[in-house]
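Up next, subunit A:
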Amino acid sequence: MNIGVYYFGAISLMLIGLYAILVKKNLLKILVGLSIMETGVNLLLISIGYIAGRSAPILSEGIGPNQAVDPIPQALVLTAIVIGVATTALALTVAINLYETYKTLNIEELRRLRG
Partner candidate 1 sequence: MVMKRALAILTLLIIGYWMASALANVPFGADKMLVAQYYLNHVKAQTGAVNAVTAVVVNYRGFDTLGEVTVLFIASTGVAALLWRKKRERTAETEGSIVLTTGARLLFAFIVLFGAYIFIHGHLTPGGGFPGGATIATAFLMLYLAFSAYEIPHRSFEVTEGLAGMGYVAVGLIGLAIGSYFLFDWIWQTWGWGHSNIGRLFSAGFIPVIYTIIGIKVGTELSGIVDSMVKEGGE
Partner candidate 2 sequence: MITSMIGIALKAFLILLYATFVGFMFMGIIRIVTARIHRRVGPPIYQPILDTIKLLSKKSNITHGLIYDFGVLYALGATILALMFIPLGSISILRAYGDLILITFLLEIPMLGIMFAAMSSGNPWAGLGSQRALLTLLAVQVPLGFAIVALAEFYDTFSTYQIVMAQQTAGWSITYLPLLLAAVAYDIVLQAMFGKEPFDIMIAPGEISLGPMVEFGGKHMGILQIQHAIALFAETLFFSNIFLGGAVVTAFASSILNTLASLGILLIKQLAVLLIAIFIGAIFPRFTIDQAARFYWKWPTIIAAAGAILAAL
(Lines give C-alpha, C1' and ligand atoms only; values in the text may rest on other atoms or scores of the structure.)
Protein backbone atom coordinates (compact mmCIF):
# COMPACT_ATOMS: atom_id res chain seq x y z
CA MET A 1 0.00 0.00 0.00
CA ASN A 2 2.36 2.67 -1.23
CA ILE A 3 0.97 6.17 -1.00
CA GLY A 4 3.05 9.07 -2.38
CA VAL A 5 5.14 11.22 -0.07
CA TYR A 6 2.68 14.10 -0.45
CA TYR A 7 -0.27 11.98 0.73
CA PHE A 8 1.81 10.72 3.65
CA GLY A 9 2.80 14.31 4.47
CA ALA A 10 -0.80 15.53 4.24
CA ILE A 11 -2.20 12.73 6.43
CA SER A 12 0.51 13.10 9.05
CA LEU A 13 -0.07 16.90 9.18
CA MET A 14 -3.76 16.25 9.82
CA LEU A 15 -3.01 13.69 12.50
CA ILE A 16 -0.55 16.03 14.23
CA GLY A 17 -3.20 18.75 14.19
CA LEU A 18 -5.78 16.34 15.63
CA TYR A 19 -3.25 15.13 18.22
CA ALA A 20 -2.73 18.69 19.40
CA ILE A 21 -6.48 19.22 19.74
CA LEU A 22 -6.95 15.98 21.64
CA VAL A 23 -4.10 16.37 24.10
CA LYS A 24 -3.05 19.96 24.58
CA LYS A 25 -4.54 21.91 27.50
CA ASN A 26 -3.90 25.47 26.31
CA LEU A 27 -6.61 26.88 24.02
CA LEU A 28 -4.18 28.62 21.68
CA LYS A 29 -2.30 25.36 21.14
CA ILE A 30 -5.59 23.75 20.21
CA LEU A 31 -6.29 26.50 17.69
CA VAL A 32 -2.80 26.06 16.28
CA GLY A 33 -3.56 22.33 16.00
CA LEU A 34 -6.77 23.22 14.18
CA SER A 35 -4.97 25.35 11.59
CA ILE A 36 -2.30 22.64 11.15
CA MET A 37 -5.11 20.23 10.37
CA GLU A 38 -6.55 22.64 7.83
CA THR A 39 -3.18 23.05 6.11
CA GLY A 40 -2.88 19.27 6.05
CA VAL A 41 -6.24 19.04 4.28
CA ASN A 42 -5.22 21.73 1.81
CA LEU A 43 -2.00 19.88 1.06
CA LEU A 44 -4.03 16.72 0.46
CA LEU A 45 -6.37 18.58 -1.87
CA ILE A 46 -3.49 19.97 -3.89
CA SER A 47 -1.59 16.69 -4.10
CA ILE A 48 -4.75 14.99 -5.44
CA GLY A 49 -4.64 17.36 -8.39
CA TYR A 50 -1.01 16.68 -9.31
CA ILE A 51 -0.35 14.69 -12.49
CA ALA A 52 3.18 13.33 -12.95
CA GLY A 53 5.28 15.00 -15.60
CA ARG A 54 3.07 18.04 -16.17
CA SER A 55 3.53 21.69 -15.28
CA ALA A 56 1.37 24.51 -13.90
CA PRO A 57 -1.93 25.04 -15.72
CA ILE A 58 -0.97 28.38 -17.25
CA LEU A 59 -1.54 27.77 -20.93
CA SER A 60 1.06 30.23 -22.17
CA GLU A 61 2.92 29.38 -25.31
CA GLY A 62 4.86 26.24 -24.31
CA ILE A 63 2.06 24.33 -22.48
CA GLY A 64 -0.92 22.84 -24.30
CA PRO A 65 -4.15 21.44 -22.73
CA ASN A 66 -2.61 18.04 -22.09
CA GLN A 67 0.65 19.28 -20.54
CA ALA A 68 -1.11 21.12 -17.67
CA VAL A 69 -1.84 19.79 -14.20
CA ASP A 70 -5.46 19.58 -12.95
CA PRO A 71 -6.54 23.23 -12.20
CA ILE A 72 -9.70 22.45 -10.13
CA PRO A 73 -8.04 21.35 -6.86
CA GLN A 74 -5.91 24.50 -6.99
CA ALA A 75 -9.09 26.58 -7.31
CA LEU A 76 -10.67 24.65 -4.42
CA VAL A 77 -7.57 25.08 -2.26
CA LEU A 78 -7.67 28.82 -2.82
CA THR A 79 -11.14 28.86 -1.25
CA ALA A 80 -10.21 26.32 1.49
CA ILE A 81 -7.20 28.42 2.56
CA VAL A 82 -9.33 31.54 2.91
CA ILE A 83 -11.91 29.57 4.90
CA GLY A 84 -9.07 28.36 7.13
CA VAL A 85 -7.96 31.96 7.62
CA ALA A 86 -11.48 33.06 8.44
CA THR A 87 -12.02 30.30 11.02
CA THR A 88 -8.68 30.93 12.67
CA ALA A 89 -9.29 34.70 12.78
CA LEU A 90 -12.64 34.19 14.48
CA ALA A 91 -11.21 31.57 16.84
CA LEU A 92 -8.46 33.94 17.95
CA THR A 93 -10.97 36.73 18.51
CA VAL A 94 -13.05 34.42 20.68
CA ALA A 95 -9.88 33.42 22.53
CA ILE A 96 -9.12 37.13 23.16
CA ASN A 97 -12.62 37.64 24.54
CA LEU A 98 -12.31 34.53 26.71
CA TYR A 99 -9.00 35.67 28.11
CA GLU A 100 -10.43 39.12 28.80
CA THR A 101 -13.32 37.67 30.83
CA TYR A 102 -11.86 34.58 32.49
CA LYS A 103 -8.16 35.54 32.59
CA THR A 104 -7.24 31.95 31.64
CA LEU A 105 -6.87 29.87 28.51
CA ASN A 106 -6.66 26.47 30.11
CA ILE A 107 -9.65 24.54 28.77
CA GLU A 108 -10.01 22.65 32.08
CA GLU A 109 -11.24 25.91 33.64
CA LEU A 110 -13.31 27.05 30.65
CA ARG A 111 -16.19 24.74 31.66
CA ARG A 112 -18.92 27.14 32.83
CA LEU A 113 -21.51 25.75 30.38
CA ARG A 114 -21.96 22.10 31.24
CA GLY A 115 -24.60 19.53 32.27
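Criterion applied: all candidates are chains of the complex that A comes from, given by their letters.
A few remarks follow.
Basically, a residue touches a chain if its C-beta (ideal position, glycine included) is under 8 Å from a C-beta of that chain, and two chains touch if they have at least 3 such contacts; residues count from 1.
Computed from a predicted model, the values in this text were never measured in an experiment.
For subunit A, the touching partner in this complex, chosen from 1 or 2, is 1. Residues 1-4, 6-8, 11-12, 14-15, 18-19, 22-23, 44, 47-53, 56-60, 65-66, 68, 70-72, 74-76, 78-79, 81-83, 85-86, 89-90, 92-94, 96-97, 100 of subunit A touch candidate 1 in their complex.
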